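The structure under discussion appears below in the form of structure tokens.
Heads up, this is only part of the complex; the chains shown haven't been moved.
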Amino acid sequence: MEFLMNQWYVAAFAKDVTTKPIKQMIAGQSVVLYRTEEGYPCALDDRCPHRFAPLHKGQVVGSNIECPYHGLQFDGRSGLCVLSPHGDGKIPSTAKVRRYPLVERDGLIWIWPGNPALAAAEKVLDLTSFFDAENRSLIAGYYKLKAHVEVVLDNLMDLSHAPFLHPTTLANRDDVKGLRFEMLQEGDVVIANHWLKNVLVSPQFRPFWKFPTLDADGRANMRWNPPSNLQLDVGYTGIGNSSGGGVDLHFAHLLTPASDSETHYFWVSARNFAIGDEAVSEFMEGQVKQAFETEDEPMIEAVADYMGTPDLLSLNPVLLAGDAAAVRVRRVLQQLRQRECAHAQAA
Amino acid sequence: MEFLMNQWYVAAFAKDVTTKPIKQMIAGQSVVLYRTEEGYPCALDDRCPHRFAPLHKGQVVGSNIECPYHGLQFDGRSGLCVLSPHGDGKIPSTAKVRRYPLVERDGLIWIWPGNPALAAAEKVLDLTSFFDAENRSLIAGYYKLKAHVEVVLDNLMDLSHAPFLHPTTLANRDDVKGLRFEMLQEGDVVIANHWLKNVLVSPQFRPFWKFPTLDADGRANMRWNPPSNLQLDVGYTGIGNSSGGGVDLHFAHLLTPASDSETHYFWVSARNFAIGDEAVSEFMEGQVKQAFETEDEPMIEAVADYMGTPDLLSLNPVLLAGDAAAVRVRRVLQQLRQRECAHAQAA
């Protein structure tokens, strides 16, 4: 399944893009990311057009990156070779690398692997109010998954798996009894609401729960934005007390295909409790680590292995009501691919 | 080379099939093996038909296995989904997995990867009298080989390699001089008798040899039962004293193809000496370990690598007299494949 190319994808956390270049595979392309000495982030094709050395092993000189093999320098804003240290210094006109449109926002570096003429900064997903960094405490992390991005989306759009896969962290086994699932679509955005009526607060929230008993009403409401950026609002309130005193997280799942079989998973979690408490940040990181590394990741990779193809629907799966949102996401992606393809042919 | 499917294959030792499920690749199929809480062994397709999670990572509930991803339960005797914990609990009629016919006998779990309608328990190879567990001491073990099952059969049906590959354990280098080889066929069973006239008792038997000198007559008689289960009677008697006082092993080599390039090797060795002596069992295990791990396994895998195909005869090998039984086994397998294919087309 081809990837949507005319889209903004998270390529890195902004803090990791420095004057020490890094390489990142984005939708099958080898990209070097670096920050100029003046502080501007750049994204170029990592493969030098001279003898195909990896530019990310070179050094930053001003706003240029220098090839580690023969010292050619490429400008980060244009991709043009602007300096050859050899002989008379003449630069062949073909000496250039592809430049990727790039936006730095909300602590993230977004790049556009498709047609640069279509890249508009205002299409970058705005997470500022979702993170609400002034009123919430943020933690963040990264994993690489051995699965196609759509197989990871299947997992995230269906949270009915939580009582079974995460019974000691993100959910309780009995949550399944109190769960009501709702699927909505707004344009190309798909929303999967999981309402939890009269359940126990999940283990990760218990240390911060102020009500006299663990009985609560909960929610885990996921919003998928194309191509693969998800916003989860998860939390609990006292029973019948939906408006105040509850605990919640705004959790962004930002997925970027590396290749057909690998996916970058950037996550940011913004909590509304224990603001500024480092010990709580560590505890919450530990919860994510356990749930992800020992539960989600092995399951997603095992499923990807058993599927053998990223195309879930081609396998005629048995579908349950809770799969509706995951299937809808796959259908919208299929429509967007067709639209992108038609647009390319018309151009 | 395709595998025979309408056959019983050893899938596991019975002791290893418990209420903690295990996965086993059998003839290219992923099978979950478990024992119900009532004690019945079951074999199902390991791949959940809902979202393709590995069932063997789930838990046993009564006679069911529960999918670790979304909690669907499948009955071990029918493969049908019998419980969905979601919503109204309705179960789609397509929610089922393949069930494999299974027989537990002689401490082994046998399964039938082919057409279940043809699976008859009485066709399972009867090893009870061969093991003769009341009069012999048994040890057993397992290896996984990186080779096609037929390449392993080549090794086992030709024991003329023993003086060269196993000169300090299973044989003596000079055995080749006293060796007489005989090949017989009984229906679809191929027998390779290796008679050793006036040789030295092999190293593994020496500590248990009661005669005044090491001079002996020996035998290593191998009986191949389709598809890939072999019974070896190996032992020594005093010279000219063929009937009594000798030492011997009944050694079962039970091979099951995992895939085109991997083979399960289950073995059971039943000795007629030092009955019940644990120290001797350990010594005999050490002999198998040395002969197998340092001699047979590296050779079989090197040969498989150099062959590049499981089809020995397509490589126009130089054949010696001692290869007759291995070649005959390959020809019988070819006939059985043709018969199985013709049967399938007629059905």
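By written order: A and B. Residues from 1 in each chain.
By our rule, a contact is a pair of C-beta atoms (placed from the backbone, for glycine too) under 8 Å apart; a residue touches a chain by one contact, two chains touch by 3 or more.
None of the values given here were measured: they were computed from a predicted structure.
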Number of identical chains in the whole complex, 2 of which are shown? 3
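We adopt the following convention: only the chains that are shown with their structure count from here on.
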Taking each chain's centre as its mean C-alpha position, how far apart are chain A and chain B in Å? 48
Chain A-touching residues of chain B, taken from the complex the two chains share: 30, 46-47, 49-54, 57, 67-71, 81, 84-87, 92, 94-95
The answer for chain A against chain B in the complex is residues 154, 160-161, 163-165, 176-177, 179, 181, 298-299, 302-303, 306-307, 312, 315-323
